[in-house]
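With one protein chain removed, the remaining protein chains of the complex are shown where they sit.
After this line comes chain A, so read on.
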Amino acid sequence: MTDTISPFDEAGIEATIREAADARTPILIRGAGSRAGLGRPAQAGRTLSTERLTGVTLLEPSELVVSAKAGTPVAEVEAELARVGQRFAFEPFDHRPLYGGEAEPTIGGLVATNASGPRRIYAGAVRDALIGVRMTTGRAETIRSGGRVMKNVTGYDLVKLACGSHGALGVITEATFKTLPAAETEATLLIEGLDDVHGVAALCAGMGTPFEVTGAAHIPGQGGQPARTCLRLENFENQVRYRAGELAARLRSFGAADRLDADASRALWRDVRDAQPFLGSPARALWRISTAPTRAPGLVARLGALVEAHLYDWSGGLIWIATSAEGDAGAGRLRPMVRDARGHATLVRAPDAVRAGIDVFEPEAPALARLTAGIVQAFDPAGVLNPGRMHVR
């Protein structure tokens, strides 16, 4: 067990980090801990939690903007947005179905892991919606980058740098996002029985139409259930109806498309977002691989028996692959093949012992790794924040 400190304000965060930096004692940073299984298991005697920094601090629907402190539950912000007919366009990814646990995901964790869902293919990731952050760096200094306006090139974009930095640069204390109106309704076109190559080809064809497909996933067949190739449309009622007809016509060569209504569509995309429902036992290790969609099915084929279950999202550009959690969870064979496909792989789930022994994130080329180290050093010269979480130091 580690000693946990939960400051009420940025001054408390600064004091905790200053103390750690002065003593050169590493600290772990966490929100509620719902994503604690992500990254390499970092070692530290002390944990700094943002769970007491809470509250929506700005909600301006007519400016498409919302701000919240880091410890605010994502669900609370989503509820506030829903009240005014808006949402996070990136469809926040929730790691609980992968890791289990009851902890309520926070805004800080969402930003620190850039955790985006299926709509990322259309609307961008967390990093694209994030327009401002406050962050206490490893120097125990609180800085702002960006702000509350969606077009801002004043100074370097440290907002993007903070997003997905897994606590390596600082503790995010508050985040501001561009929001979008929630769609009036949605529908999903389903084509059954396609193999991976044709399924991904259908997704790419759909993404190349003007009908603004907001989700594009291929669920391979398993246990007697046929494969499903899924394309989501979200918009005003009339537009969804019209576009579903046009899209089905454009995809006719791949097969007849069934149409899921709004409720069935929502349920399906919740499962696609969570990924776990299609990936079998939670005891399996889980990889998340990014590549260009058309190279994805070939990569899966080459991985062969290593793949115990898989799922394509983002038009095929995101592949979830379940492997055996034994040994190195397949890293030794998988990484070179992923590199050949000009992709990269993150080991999202595996026992601590496995994640401690290998690179969880795609290793960087030496020149890039040197730049990364320089940036980390610029923010956390004492190297006390989440040491080893992203990279072996």
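Just so we're on the same page, a residue touches a chain if its C-beta (ideal position, glycine included) is under 8 Å from a C-beta of that chain, and two chains touch if they have at least 3 such contacts; residues count from 1.
Heads up, the rule we're going with is that contacts and distances are computed from a predicted model.
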item: Protein name as given in UniProt for the chain not displayed, "ECF RNA polymerase sigma factor SigW", "Carbohydrate ABC transporter membrane protein 2, CUT1 family", "Na+/H+ antiporter subunit C" or "FAD-binding protein"; value: "FAD-binding protein"
item: Which residue of A:7, A:33, A:117 or A:164 touches the chain not shown here; value: A:164
item: Contact with the hidden chain (one of A:71, A:297, A:343 or A:387); value: A:343
item: Chain A, residues in touch with the chain not shown (by the definition above); value: 60-65, 85-86, 114, 120-121, 124-125, 127-128, 137, 139, 141-145, 147-161, 163-165, 168-169, 180-182, 184, 201, 204-205, 207-210, 236, 238-239, 242, 290-294, 314, 317-318, 342-344, 346, 361-362, 364-365, 367-368, 371-372, 374-379, 390-391
